[in-house]
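A single protein chain has been omitted from the complex, and every remaining protein chain is retained in its original position.
In order of appearance the chains are A and B, and numbering begins at 1 in each one.
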Amino acid sequence: MFYREAGQFKKTYAADMAVFPILQDRIGIAVILIVAAVVIPLTGSTFFISSVMIPFLVFSLAAMGLNIVTGYTGLISLGTGAFMGVGAFACYKLTTIFPNVNIIIWILASGIFSAAIGAAFGLPSLRIKGFYLAVATLAAQFFLEWCFVRVPWLYNYSASGAIQVPQRTLFDVAITGANATPTTRYLVLLGIVVLMTWVASNILHGRIGRTFMAVRDMDIAAELMGIRLLPAKLMAFALSSFYCGVAGAVMMFLWYGGGEAADAFNIRQSFNILFMVIIGGLGSLIGCFLGAALLNIVPIILKFGFPAIGIAIGSETAEHLNHLLVGGLIIFFLIVEPHGLARLWQITKQKLRTWPFPY
Amino acid sequence: MKRHLTVAALAATTLASLALPAQAQDSVYVPLLTYRTGPFAGSGVHIANGMRDYLEMLNQRDGGIGGAKITIEECETGYDTKKGVECYESMKGKNPVVVNPYSTGITLQLIPKAAVDKIPVLSMAYGLSASADGGNFPWVFNPPATYWDGASVFVKHVAAVEGGLEKLKGKTLGLMHLDAPFGKEPIPVLEALAKKYGFTLKLYPVPAAQMQNQGSQWLAIRRDRVDWIYNQGWGAMNPTAVKEAVKAGFPIDKLVGVWWAGGDDDARAGEAAAKGYKTLNFHNTGNSFPVMQDILKHVFDKNLSQAKREQVGENLYNRGVYNSMLIAEAVRTAQKITGKKAVTGEDVRRGFEALNITDARLKEMGMEGFANSVKLACNDHNGHNKVFVSQWDGSKYVKASDWMDPMKEIVRPLIEQEAKDYVAKDAGWPKRTAPCEKGA
Partner (left out) sequence: MDILQSIFVTPFLDMAGAPDLLVQTLWEGLVSGVLYALIALGFVLIFKASGVFNFAQGIMVVFAALTLVGLHEKGVPAWLAVILTLGVMYLLALTVERFVLRPLVNQPDIILFMATFGLTYVLIGVGEFIFGGEPKQMIAEQLFIPRGAIDVKMLGGRVTFQKIDIAAAVIASVMIAALAAFFQYTRIGRALRAVADSHKAALSVGISLNQIWAIVWFAAGIVALITGIMWGARSEVSFGLDIIALKALPVLILGGFTSIPGAIVGGLIIGVGEKVAEFYWGPLVGGGIESWIAYVIALGFLMFRPQGLFGDKIIERI
């Protein structure tokens, strides 16, 4: 009834091709942004901001990275965790070598390093695909994980091999380190995520995104149409790793705040992000957010939510249930809706459009 | 997106309700970060049981500590840093008096947060060795000994068996370690000692994913003709190490584990051949001590424990009891200093700095012979207390050496140097503002 486009006329091609062609969508996105940027920082508890919202945004960004290569280009990658790690270590090295440059610049720049490494490990994708490529990216995962531990230069030769996130400021407000409040870190992170999402949306709706999708749907056919596969696939890997790298950097700097970095980027992290993409929806930006939200919130509700409303479940039971639920959800979504939550959201929108008189 | 908002709002309301705990009058809230799941659950379960049962026993027997009931809350970390920090965030609003991260990874995360949130971190004989420097780490405590102390005691033990420190010259000592911050901790001290006493140090890192597959490391140990092995391992790595040592024909009594490599299950894996396996320790095993009898009486007889009765007295169970004893004593000391019953995190921090568990006090607690005295100070948050070597006799660990002092003269300067480096790397590191206790 309210979600209707009647009366909204598109007079130009550009208007028709807009990312949000319907007014209500534009209002919706504005409301979401206001809630995220104003309401949540003002009303959310510290726990909500630091343990729900910050991880959610970090994982959304990482899922976006993986979705570019897996969802849009159809190349499975199991090395997401490692590419995130490259970003985190690059950012750490950069900010310790050049402490005077603003940390946000380094967070974004660290993506370049992981893009380069991602492209290098994407080289085999020209000859192989499917499961074979998955194994190739596993090589990247394990090799890089090993480097994070074995190359002391990366963690500045600290005795324990852990990295320390130093305090860095923006306009004299601490945004990293222990003195940065969760709200500040959240707002910086939100800014980065919104910017990166906007860029990704533009890239993926444009020529480059279409190239990726052509390669995904059938690479030989794409080649016949004049798409050069090597640059396209490498571009996908580089772009994907760029996003993952930035996600890793923000994860270390704005969320974790240092510590056992190599461990944070292990293979389980890669799987976790893959699950987010599958559940959220392959080849959908909104799916990244939905998947990250679901996989992030389910365990927290199981662990903290149930006890809070009086249902006592043991902490280990919650952990086991979490495994069961995540696994079950993956199978459920693949069977019922292989395009994930994003597709469900689309269906809902479609239904809303014709409600209450569906045809 | 709208759906996601409703989910978020729902989560927000549940979490908001969660943030308002019903604080009873005169209670202290002691959160326990434990892990009963995940790849390290084999060790974690026993520690978790021990920690919980001792506090429960205090509640049942004495009605808490000094009249303040202990509110115990466990939070499952699965030894996973992310989940551990989540636990910490969820409990920090409820005025915890102390937090036990129980994983090196989580400890490293919490160290910078401790000073900001004013919650002391007790990383009992784990975590960052350098945090023993109270001047730079006023909120972190790691009694009774650091990994560096442990490594030095290992060298002392080797010397004692071989017949003197000068006999170390020309020997090859191997460090088998988990390839992670926890495992790498003892390297600097062993390197310093190798230089000083002229033995060769060889490193055998075991990647976390390869914990159960150590064939190559043990082959290399055989190739290098290593005389002694110090095992800084955890979880599934330890039973595998014992098994592999037996397989490789390595003399099992020359394999010495750090205190965390001393699970009963670790040694049991090697079956009869594991007899003689050694591990460092700072408390005794067995359930004959009055405190253990009290736990059996007040906790097990009322069916309040998750553990099996026969597990009381096992090494890691007793480790948990020891850990909780430190917490309880710090709280008690804080109560004495401040004169109030429901102490806060800040009070307990002072309590830890003034902690002085004497032999008389141990006897009072029914822990005579169970543990040695522990004394902390304003700038010494560790105490570098005595440890001993215990040995597996086929069914349990028995004390196999006297209480030995760590080489404090070597460890302490390294700790101060490392603490200085740590602080120097972080420009925003808060300076210590808290004054020292009088007489401490």
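We take it that a contact is a pair of C-beta atoms (placed from the backbone, for glycine too) under 8 Å apart; a residue touches a chain by one contact, two chains touch by 3 or more.
Just so you know, these numbers come straight off a predicted model, no measurement behind them.
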item	value
Listed residues A:23, A:135 or A:195, member touching the removed chain	A:135
Options A:149, A:232 or A:342, residue touching the unrepresented chain	A:149
Hidden partner chain, touching residue among B:213, B:288, B:358 or B:395	B:213
Residue numbers in subunit B that touch the chain omitted from display	36-39, 41-42, 44-45, 179, 203-207, 209-213, 215-217, 219-220, 222-223, 235-236, 239-240, 243, 247-249, 265, 268-269, 271
Where the missing chain touches subunit A, by residue	74, 76, 124, 127-128, 130-132, 134-136, 138-139, 142-143, 145-146, 149-150, 218, 220-221, 224, 267, 271, 274-275, 278, 316-317, 319-331, 334-335, 338
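The rule is short, and it goes like this: only the chains that are shown with their structure count from here on.
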item	value
Whole-Å separation of chain centres (CA-atom averages), subunit A against subunit B	36
Residues of subunit B touching subunit A in the complex	1-5, 7-8, 11-12, 14-19, 34, 36-38, 74-76, 78, 81-83, 85-86, 89-90, 92-93, 104-105, 108-109, 112-113, 115-116, 128-130, 179-182, 184-185, 187-188, 205, 207-209, 418, 421-422, 425-430
Complex contact set, residues of subunit A against subunit B	28-29, 32, 35, 43-48, 50-53, 55, 96, 99, 142, 146, 149-150, 156, 158-162, 164-167, 174, 177-179, 256-260, 262-264, 266-267, 286, 289-290, 293-294, 297, 299-301, 303-305, 307-309, 315-316, 318-320, 345, 348
